[in-house]
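What follows is a single structure, written as structure tokens, with notes after it.
Here the complex is missing a single protein chain, while all its other protein chains stay put.
Order of writing sets the chain letters: A and B. Residues in each chain are counted from 1.
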Amino acid sequence: MVPYEYYVALSGLLMVLGLIGIAVRRNIIALLISTELMLNAVNIAFVAFDMKLGDVGGQVFVFFILTIAAAEAAVGLGLIMAIYRLRRDVDTETLTELKH
Amino acid sequence: MEYLWIIPFSPLIAFIIIGLFGYKFLKEPLSGIVAVVAVAISAVASVIGFIQIATEGGYYNLKLYTWMPLGDYEISVSILWDPLSALMTCVVTVISTFIFIFATGYMKGEPSYPRFFAYLSLFVFMMLMLTLSDNLIQLFFGWEGVGLASYLLIGFYHHKNSAADAAFESFITNRVGDWLFLTGAILAFVTFGTMDYLDIFNKLPEASYWVITAIALLLFGGAVGKSAQIGLHIWLPNAMEGPTPVSALIHAATMVAAGVYMVARLMPIFAASDIALDVVLFVGVASAFIAATMGLVQNDIKRIIAYSTMSQLGYMFAAEGLGLFGEGMFHLASHAVFKALLFLAAGSVLIGIHHILNVQKMGQLRKYMPITAATFLIGALALAGIPPFAGFFSKDPIIEGAYEISKLAWFFLWAGALLTAFYIFRLYFLAFENGDRLDPHVKEHVHESPPSMTVPLVVLASGAVVLGFFKEFFGNFLKPSLNPEYMSFLSEETKRLVEDGLSRAHHVHMAEDAWHFLLHSLTSPLGILSLITALLGIFVAWVIYQLKKVDAKEIAKTFRPLYLLLYNRWYFDFVYYAIFVYGYYRFSKILWFIGDKIIIDGIVDGSAKVSLLTGSGLRLFQSGRIGGYVAQMALGILIFLGIFLLFM
Partner (left out) sequence: MELSTTGFWVFSTLAVLSAFGVVFFRNIIYAVLSLISTLIMVSGLFFTMGAELIGALQILIYAVAIVVFYVLVISTVPEFKGKAFEPKYMIVSLPVGFLIFIELAFVSLYGAWKSNTGIFTSEVIQEVGNVKAVATMLFTKYLFPFEVASLILLVAMIGAIILGKKEHVIDEEAEN
């Protein structure tokens, strides 16, 4: 068996990659994809701790995360469609209404 | 004795009524009438109380209302009705009544008529709170209250710069004294754990001599400010900017006497420390003499009387410093009568000649204003100390007592008496007799004042004539308050302490009966000397100003440095201006520069600049781009996780 610490560290690495992705990408769809990456990192951590603690509660949470990720993807992509229809653009550098 | 509460609160009610409805409903005659009625009610009540205590003896201590607890001690609004406070209250209310009546005539046609009577009523209320108090806090309340009322009344013509300045000056100078007084009161509370006079008196033997001395001197500092004694006297002459009834009421009869009253009220504290008594004596004698010299050369009719007030208050303090508290209080009462008379007569003159204050521009007024002139003459004779008048019976015992206790004090008081007689008759001759120096335009309109003004004059004048003959009565009446042998509220220990303190006056023996005193004065060398002194002062004034055998201007030229010294009031004002006003100004400028310009402006402007800079700095982070925010969040996670890992 691989020690669970390795899994947790891997989850940390994926999480950081997701963060970097959100920080650096300009395409708003890529942002959402990076979010999926971070969600997966969390999933790995959950399952790894389940393995460690001899429990299945974490897997139940992963199940919920999958569900919510699906909902998030649906709503998020719907929003991107709406934004694109309004602005004809998906570049986060130009979508800076939050600033004002 | 429960009806006594009406004494202070009747003027307060008048103040509230006039203050609320004065301009809208009461208007000119009615608001004056309300004030007069209110103060007359308290005068009647206090006279009844006076008679009751004179016949029954003893003292009454009424607690009207508990204001707030202070540790174990409860501050209360209360009335201590003993001979001393009864006498003072009667003086205040009775004289106020006449002054109020006079003021209804004097202020006729004044646009701010209701305001004036509201202030006057407030003043009387505060003054009565002061006199009736049985504890230092209420005394201080009244003390500050009369200060406020006097500020308002001096600055009554607030559109005049000089009046506003004088009001400020009075307020600020008094503040110095009040600060000392408050410090003394706090020290007394710390020492004795109570503010009630009677408890303080009975705890006196427990306290150390130096603490008592400190308390007494600090309290006396307040009295110096309030009674315009030398050092803090500069406000009184300028306070004459107020309307004349105010000068009569506040700056002659009542408020300035508050210091004298306070020292008498707290007599056991002062008596327990001979240093305090010496200081009181010194300040009193110095004021009596110096103020009399200042009065010699002034030309403003009201200022001359103001300096005379200062001087006479000095006599009272000197009496108290000598241990002759009864004589001091008797002089206070008689002085209140004849000084109010002098001021009101001066006010009557001013009304007659349309507010010309300079005595050099008056003259021959006796022809036009016979009643005013006659009453003024009576007041002047009383002030000079000519036998049948009140001033003689109250002032001469002080001078004679001083002779037996301290020769030096006697000399200055005696010289002061000579000067007093001179300056008041200088004023009399210049204003009412002498040549015809009146402006012809004014002369056409000169007239005797209306009855509302002359009647109080006549009443006060008859008071000044007869009051002296009650010398024995007052002496005996005040004994339960001022003579330790008769003071029933003192414990045996305190009595012994006080008697030791007053031992300096033990060998003074004066005839208590007025007739015997008169006889004694006319036979003993000292009495004759005093009498001759007074007559000499009058005679010199007569020679110089009536007969004009000697030209006053020539004398002024011959003794020019002295004249200038006196005319400039011993340069007190200049020195104070140089040290305090300009010094304070400089100091303020330095503080302004350091404190305001550098520190406060630095902080204020600096904070603005800092927020501006941080704002424009932080604005860079507010990119509106989600990725940027996430990057910042990541940075935050990094930092806090790092801190957590490093330090936990």
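Operating definition for what follows: a residue touches a chain if its C-beta (ideal position, glycine included) is under 8 Å from a C-beta of that chain, and two chains touch if they have at least 3 such contacts.
Here the structure is a predicted model, which means the values were calculated and not measured.
Colleague: For chain A, which residues touch the unseen chain?
Modeller: These residues of chain A touch the chain that is not shown: 1-2, 5-21, 23-27, 29-30, 32-34, 36-37, 40, 43-44, 47-57, 59-60, 62-64, 66-75, 77-82, 84-86, 90-91, 93.
Colleague: Of the residues in chain B, which ones touch the absent chain?
Modeller: 625, 627-628, 631, 634-635, 637-638, 641-642, 645
Everything that follows uses one rule, which is that only the chains that are shown with their structure count from here on.
Colleague: Mind checking the centre-to-centre distance between chain A and chain B? Centres are C-alpha means, answer in whole Å.
Modeller: 85
Colleague: In the complex formed with chain B, which residues of chain A make contact?
Modeller: 19, 22-26, 31, 92-93, 95-100
Colleague: What does chain B use to touch chain A in their complex?
Modeller: Those residues of chain B that touch chain A are 622-628, 630-631, 634.
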